[in-house]
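Below you'll find the structure I mean.
One chain of protein is taken out of this complex; the other chains stay put.
Letters A and B name the chains as they come in the text, with residue numbers starting at 1 for each one.
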Amino acid sequence: MDYFIQQLINGLSLGAIYGLIAIGYTMVYGIIGMINFAHGEIYMIGAFVALITFLAMGALGITWVPLALVVMLAASMLFTSVYGWAVERIAYRPLRSSPRLAPLISAIGMSIFLQNYMQLLQGARSKPLQPILPGNLTLMDGAVSVSYVRLATILITLVLMVGFTMLISRTSLGRAQRACEQDKKMAGLLGVNVDRIISLTFVMGAALAAVAGMMVLLIYGVIDFYIGFLAGVKSFTAAVLGGVGSLPGAMLGGVVIGLIEAFWSGYVGSEWKDVATFTLLVLVLIFRPTGLLGRPEIEKV
Amino acid sequence: MSVTEMTETPLLTVEHLTMRFGGLVANNDVSFVARTGEITALIGPNGAGKTTLFNCVTGFYTPTVGRLSLRHPDGREFLLERMPGYRIAQSGVARTFQNIRLFGGMSVLENLIVAQHNKLMDASGFAIAGLFGLPTYAKAEKAALELAKYWLERVRLTEFADWEAGNLPYGAQRRLEIARAMCTEPVLLCLDEPAAGLNPRESGELAEILTFIRDARNPNGHRTGVLLIEHDMSVVMRISDHVVVLDYGRKISDGDPTSVKNDPAVIRAYLGEDEDAELPPEVAGDLPASVVHPAPKEI
């Protein structure tokens, strides 16, 4: 039972990370109908910015952990979202009206570019970091111990999700965003600056991915330039599982995948956990292509 | 024109067809027949369920309830409601689309050759005989080319044969789509608003092509029945031999053009007189759309 709860917490925190990345996929797919293949790399950049910020603060002598964490979070979200913006501006915007494959190829190119850009700048070796937030919360008379980092991940994700849902459902920005998702042309005719909304979508997605990157850095304490690929594919799986275009779906999908991975590693063995995820992706697409919370789509004749 | 041929055995028999999408009933217990040597027109106000019925016949939807049977002139019978779309096409039902669907990047001639896919596929032995250039395939391809030329001539596109289909003018694309459907050598040709977007001269040409298809024997010796959805009443009244009127998913009238034109139920459906009170509000809201439809002038 204690082992079970341990895995549950592991799965939830991992799922929160996947969910945060998946939101970026789902929003971009919702608004311009493309798979932003470089999104995994954006998350990787988020992790690196967080790491560099922490090291820079260490060099400046700032060691008070709460301040360090807040600065890391802010810096990571800021700089990463600039990357998200730039990727869209450079590689996707000129291709809006191109054949369907062009933006996807461009995105794959961007993803390869960003990976190697990071490898060249920061080196190919993986970057270890000593635990910033050590310590565990023990529950049930010490039978279960949960690290603070994982708890913090779950909490921060919850807070972000609530804030983000409010942003999308209550503000005029969110309304414009949803309008563009329905019909970009019409929204443009009604005075919505569609380009700006699309840019903002990428910025928001990148900011959330940056949070995920920082969380991964804190939980696992080691990152490298290649972490974006696998996390990206899995998060996309999460987005598909939840139903592309649905924000709660993305989060739900992330949690489901996180739990599957955690329990699979915990009870079966960690080597095959990726096969489990990919198999799930295939099965979902075959039997329920619209995902758990997605709207059904009728083939239009 | 050819009402005398009403005696021919039914080509397509639709019986008690009902199609539901969740709670929405798009077609409710519709029955009618279409015959070879006739142009059967399916009309009705917007949202009457014409396209849905069409999609059931051509296999893009599977009807909730009902029977769709296709009887070839040689007596073979096919139950369309049980077949996937491509099977229905193979059994002799060809169709065109409301928003033209050509293979835009391929040439006009290629569009017509692709339409003869199954015949050629057999001749090429699933590509194996074709890969090695066996004569059976060369012969079949020559025949296919002849059929394509025949229909190119009929729809007057011969000089455009090597054009990219996507670059044809709109009216020519409509004609090409009909020629492509005819190249499958169907017994039933289904046309979804073929006159949409055509100018009067072009719809005149279209009417000629359709009556030709109805009256002439195809190169393979068979004749083709025509089922069409149309909004342009002048076209419908001019060329159709048999009109089926749908409203709110039900058949409200069925007969030759003159009798349908004078059917009070049809007039009511198009003009929407004094029944509004009884209709559910969401349906009543749709009515002005059908009232402003250009059709009433003709009726």
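Basically, a residue touches a chain if its C-beta (ideal position, glycine included) is under 8 Å from a C-beta of that chain, and two chains touch if they have at least 3 such contacts.
Keep in mind that, in the parts below, contacts and distances are computed from a predicted model.
Between the listed names "High-affinity branched-chain amino acid ABC transporter permease LivM", "CU044_5270 family protein", "Protocatechuate 3,4-dioxygenase alpha subunit" or "Rhamnogalacturonan lyase domain-containing protein", the UniProt record for the complex's undisplayed chain reads "High-affinity branched-chain amino acid ABC transporter permease LivM".
The residue touching the chain not shown here, chosen from A:I105, A:A152 or A:L259, is A:I105.
Within the set B:N46, B:N118, B:T136 or B:S259, the residue that contacts the chain not displayed is B:N118. The chain omitted from view is touched by exactly one of B:V25, B:V65, B:A143 or B:A161, namely B:A161. Remark: the residues of chain B touching the chain excluded from display are 58, 60, 85-87, 89-90, 94-95, 97, 101-107, 109-110, 113-118, 120-121, 124, 126-127, 130-131, 137, 145, 149, 152, 158-159, 161-164, 166-167, 180-181, 184. Listed by residue number, the positions of chain A touching the unshown chain are 29, 34-35, 45, 48-49, 51-53, 55-56, 58-59, 75, 78-79, 82-83, 85-86, 90-91, 93-106, 108-118, 120-123, 125, 127-130, 184-185, 188, 194-196, 229, 233, 236-237, 240, 271-272, 274-275, 278-279, 281-282, 285-286, 289, 299, 301.
Note that in this section only the chains that are shown with their structure count from here on.
Centroid to centroid, with C-alpha atoms defining each point, chain A and chain B lie 49 Å apart.
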